[in-house]
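Only a single protein chain was left out; the remaining protein chains are all shown in position.
Naming follows writing order (A and B), and every chain is counted from residue 1.
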Amino acid sequence: MTDREARERARKLRFFRLLGIVFLMMIFLLSFLRLVWPRKAYSAQERRTLTQFPEMTTENLRNGTFTNAMEDYLADQFPARNVWVYLDDLRGRIMGEKYSQGVYRSGSSYLIEEFKRTDDNRAAKTTKAVMDYLREYPDISAYFMLVPNASWILKDKLPGGAPIDSEEDWYTSWSQEVKNANLSNLKVISLAPTFAEEAAQGKQIYYRTDHHWTTYGAYVGAKELAAQMGLAFEEQNWKKVEVHNRFQGTLMSKSGFYSRTADTIELYLPDPDVASVTAYKEQQKTLPGLYSSEGLTGDDPYEVFFGGNYPWLNISTKAKTNRKLLIFKDSYANAMIGFLCPFFSEIHVVDPRYYTGDIRTLTASAGITDICFLYNIKTYYEDASLSLILEGGEADE
Amino acid sequence: MGEQWDIEKRRQLYIWAFQAVALTALFAFVWFIAHEKKYKEVDVPQLVADMSTITQDEWHAEDNLSLKRRFGLAANDFAAVGYFGPNSNMDAAELLLVRVKDKSHTDAVVEAMKNRVAYQCTCFDGYGEDQMALLKDARYLTRGYYVFLIISSDASSVEREFLKQIEP
Partner (left out) sequence: MVFSSMTYLFVFLPMVLLAYFIAPPQARNMVLLAFSLIFYAWGEPVYIFLMLMSITVNYVFGRIISNNRANHSRYAKLNLGIAVGWNLLALGIFKYYPFVSSQLRGIGLKFIPGMKLILPIGISFYTFQAISYLVDVYRNKIRVQRGFLKFALYISMFPQLIAGPIVRYDDVEKQLSKRKVTLAMFGNGGEYFLRGLIKKVLLANQLGALYVQIESLGAAHASVLTAWLGAFAYTFQIYFDFSGYSDMAIGLGKMFGFRFPKNFDYPYTATSITSFWRRWHISLSSWFREYVYIPLGGKRVSPRKHVRNILIVWLLTGFWHGAGWNFMLWGLYYGILLLLEKYVVHDRISRHPWPGRILTFLLVTIGWMFFVHTDFSEMLTYVGHMFGVGCTFANATTGYFLRTGLLVLLLGMFFSTPIFHRLNEQFAVKYYTTSIAIRIVMFMLCIAALVYQSYNPFLYFRF
């Protein structure tokens, strides 16, 4: 008996000795690798600049900025960072984790962003600002299209019982608010029924790893909008071009959830080219066209549309019509504006997040005949900039 | 006391002195931590204008209306305000220096600054990596009556210059 105990003790000691050596090796090996590993400025995977070695100043040291930045620096520049992130994702998958940074992992390769009703008043304020603004222009036809997000249309794909708030509920109360405003020149386009139908038929409306809608989704949206605008949309033919087939989007960068699946980005070009773009101006420079090959090859291929977001764009087309459109939009609209080009001679695109000019001057001076508000529900709900530029009357220079 | 404990007088004196020093040192330290220096009163708009030339960021002086719009702060509520904003809304660099009338306003000003930065983050999140990097490095300094927000490609230099200028 004592013999056995002695043997066990010896084995235990051996185990601890071995563990001691392994522990030291792990710590020193990784510390060494960390020292010699080349520093990176930017992570394409996460789409953000990586923290560099923090500057040491007395102020930095005093208020803790230095030590915090140091920790960020070490984590950001850790050897083979992406491999570790992948490893952690694997662990999360095994543990059954479904949620990270506002993104849900669904069973069917879709990453879906959550919708949270944090502050109904902000959106109500925006809606009121829009109504007040439109009331000033009774002769201009106005359209309001809030595009439902994946968390509404694809809610069956969400993990069962995931505690997201219902976009549908909010949308219903919003519709009521708009109805109460009683504007005769305003038409509201509700996409949810059509989208639900399309999704049921297996059509892809949203990208799997990005929060945007696909070009097909935008096409369906444009069709609905065009019907309300009275455009001859059905007569127009479109040539489909596939421009990217390895698209993995922002939801993946944001959540760290790895998805093997990649999406295809399509462009729908007018065929025959009845209304090519003649001028395409941003505030400072003239851009080459509606689509940007530079944006396509960058880290966010969705930037193929316009090459990104601009405060204001002026698109002139060859279309033989007097109608001029003003669009207030978020990035969802980028994929849709191309569909409207054959029907308007001029389109002004305003992104309220970045726009600084006086919106009323623009409305009056550009001879606008149609105004469209085009947002996805989530952005509209969370946005505070639209009400800022619409209310900004007295605040402008 | 001396007779009662029957200790050598001189030793007891030392001990007494040590007790006094220990207590004094503690209070001195608390005072050192908690007291606020009297900072120099400077021409706030001028100082901000000077500091805006330190970096290559493209910005310009903003008026009180944009302060109201972006921060929800009314310039009249404060002793002095200096505000530089980005030339284009596609930039994130900003400098806002406020001299409050009453120190109890400080928290509200910092809060407004943080809200502004959070708002800017929602604008650039997913679209502007460079802007996000600047915003992540945003600094909020409170010194005496001054509250200072720095969003700049070289926040440290601006910070250093500011501290140098208001140093009494």
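Assume contacts are C-beta pairs under 8 Å (C-beta built on N, C-alpha and C of every residue); 3 or more make two chains touch, one makes a residue touch a chain.
From a predicted model like this one, the values you see are computed outputs, not experimental measurements.
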For the chain not depicted, the shown chains it touches: A, B
Residue touching the undisplayed chain, where the options are A:Tyr42, A:Phe78, A:Tyr137 or A:Trp238: A:Phe78
Touch criterion as defined above, residue of B:Leu13, B:Val30, B:Ala74 or B:Ala118 at the omitted chain: B:Val30
Those residues of chain A which, in the complete complex, touch the missing chain: 8, 11-24, 26-28, 30-31, 34, 61-62, 64, 67, 70-71, 74-75, 78, 81, 84-85, 87-89, 91, 95-99, 117, 159-163, 165, 256
Those residues of chain B which, in the complete complex, touch the missing chain: 4-7, 15, 18-19, 22-23, 25-26, 29-30, 33-34
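Quick note on the criterion: only the chains that are shown with their structure count from here on.
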Between chain A and chain B, centroid-to-centroid distance (C-alpha), Å: 34
Residues of chain B that touch chain A when the two form their complex: 63, 65-66, 68-69, 88-90, 119, 122-123, 126-127, 129-130, 132-133, 139, 156, 159-160, 163
Interface residues, chain A side, partner chain B - complex: 42, 47-49, 55, 57, 59-60, 65, 250, 254, 283, 300, 308-311, 331, 353-356, 382-385, 388, 392, 394-397
